[in-house]
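Missing here: one protein chain of the complex. Every other protein chain is in place.
Right, subunit A next:
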Amino acid sequence: MKLSRRSSLSLLGAITLVLASILVFLYVKSSSEQSTTYTQSRDLIRHIKQLNAQWDSEVLKARIALTHNYDPLVAPLNEMNSLWAELEARESLHQHTDPGNWQAVQNNYREAVQEKARLVDQFKSHNALLRNSLAFLPTAEDDIQAQFGLLDANKRLQLQNIATDTYDLLLSSLEFALVTSDDKAAEILVGLNKLTINKELLPEDFQAPVEILSKHIALILREQPLVNGVLERIAAIPLPEQLDDLTNQLNQDQRVADLSDQKYHRYLLVFSTLLMLVLVYLAIRLLRSFAEINRVNRALQTANEGLEQRVEERTRELRDAQSELLDSARQAGMAEIATNVLHNVGNVLNSVNVSADLVTRKLRASKALGLGKAMQMINEHPHDLGAFLMEDEKGKLLPGYLNQLVDAIAVEQQGMAEELAQLTKSVDHIKDIVSTQQSYAGASKLLEPVHISAMVEDALRMNSGALSRHHVTVVKDYHPVPEVMADKHRLLLILVNLISNAKYAMSNLSDRPRQITLTVRALDDDTLQISVKDEGEGIPAENMTRIFTHGFTTRKEGHGFGLHSCALAAIEMNGRLTAHSDGPGQGALFTLYIPLERAEN
């Protein structure tokens, strides 16, 4: 029963666990975390795309020399890379429908970014040079024109076409920077060659500025197509498209994830409905069992009330029985006392009988009959009485006989008087016993002043016949105690019983003197202790607990009533009775404790 209960408990636990795990599993599976994840990843990609656009715009700004600071061309890449690293760190959160494709798209992006970074670096280097030279061209031109300005008018006129050529070259170069074409390049090249030839014609002071100008124009000629080419290649990098591909892939993945989410949502719904049904079922069951419990409870209550009634009845019955028992105990006690009294009376009657018998026998064999015979002889000789007394053989003996008879009758009378005195004494004893008994009869609960030692003496006296018959020595250890208020009747009942029991306990004793020790003393200010100790057969430990129970006895002729009634009586007197024995053959000690209530004098 217990085992099955435990196993059913663990089964219930297991089912709960399984249901909870299913619920958690479905919840996790159907949670919208996934779509948030995809949204966040898409945000990252969108951010990268923005940075890419920013990067492009910075490139264009540098291209048109709006800014000379190239830091903004470095920063977007760093940010894009850190965002990309973030995206890659999120990779574990994604589930891809086509991991191969995702990998490919990612690789495309990585390669594209790398390529773009390389091209932007190239662009920076070349654009910096190109913009510098372009910016310098007018100044370089001015330097040459300034040299022209220094010439005298004649010389200046001579070199006018050279100045114009130089100016044209400058314009062509600036034009080339805007519209880069092979024609323009060829034109500039021609111009440069012309300038080299012209340089020879120019004075010494012109050499350095022209040299510088031509170097810078050559640089422009070299760098401008490079810059343009790099820009074209940068523009050709399909970075936004690749980012869009990533986004699309994520969208698709999210759709799939959402579908699975929805699926799990449905599962969750179904499962929840099932759980709900189970809950409803359980609730109904619970309500039912609750009602059942209520019903049983009510029935129990009713039964309980009946039971209480019955208990009360039984208690009353028990109380009645107890009082009956008490009555019978009391009667039994009285009977015991009566038995004792009668026994004692019987004993004394015996001696009365003996005395009466003796007197009767003495009377029957009285010498007084001899007096009659002597008188008969005297009467036969009414006339010659003197002679008869003097001469007759028989007559001569008569005075002596009469004298002897007088002596004998006197002795006889003394003996009978003594015997009658004994008889009277015995009758007095009987009277005494009866009057003692009469003084205890009546069974009142009345408390009266009692001399405990006198009380014990009375009890002893009531047992005196039996005690002397059994040759029991009584040791009296009476400590001085005050006169107390006590129930004489019950006290006597207890003591007579205890003394009687002690006497019986020693009836089979032959190896040592039979001795009862009676002790009376005040235990403390409130308790009086009276103990009866014998040297008898003792009480085995197993009997110790039931020695006071009703019907327990070790004697063949015993009715198991004495100690029980004693104990009851002790309790009625607000005292208690205890027994102690060191074991079989070790004697027993019964002690009565009663409240010490001093009698008011």
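The rule is simple: contacts are C-beta pairs under 8 Å (C-beta built on N, C-alpha and C of every residue); 3 or more make two chains touch, one makes a residue touch a chain; residues count from 1.
In this section, contacts and distances are computed from a predicted model.
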Omitted chain (choose from "Cytochrome c peroxidase", "Branched-chain amino acid ABC transporter permease", "YCII-related domain-containing protein" or "Transketolase") - UniProt protein name: "Cytochrome c peroxidase"
Residue among A:R90, A:K124, A:R521 or A:H580 that touches the chain left out of view: A:K124
Touch criterion as defined above, residue of A:A208, A:L275, A:A299 or A:V406 at the omitted chain: A:A208
Residue in contact with the excluded chain [from A:Q54, A:N132 or A:S366]: A:N132
Contact footprint on subunit A, counting only the chain that is left out: 67-71, 73-74, 121-122, 124-125, 128-129, 131-133, 135-136, 208, 212, 215-216, 219
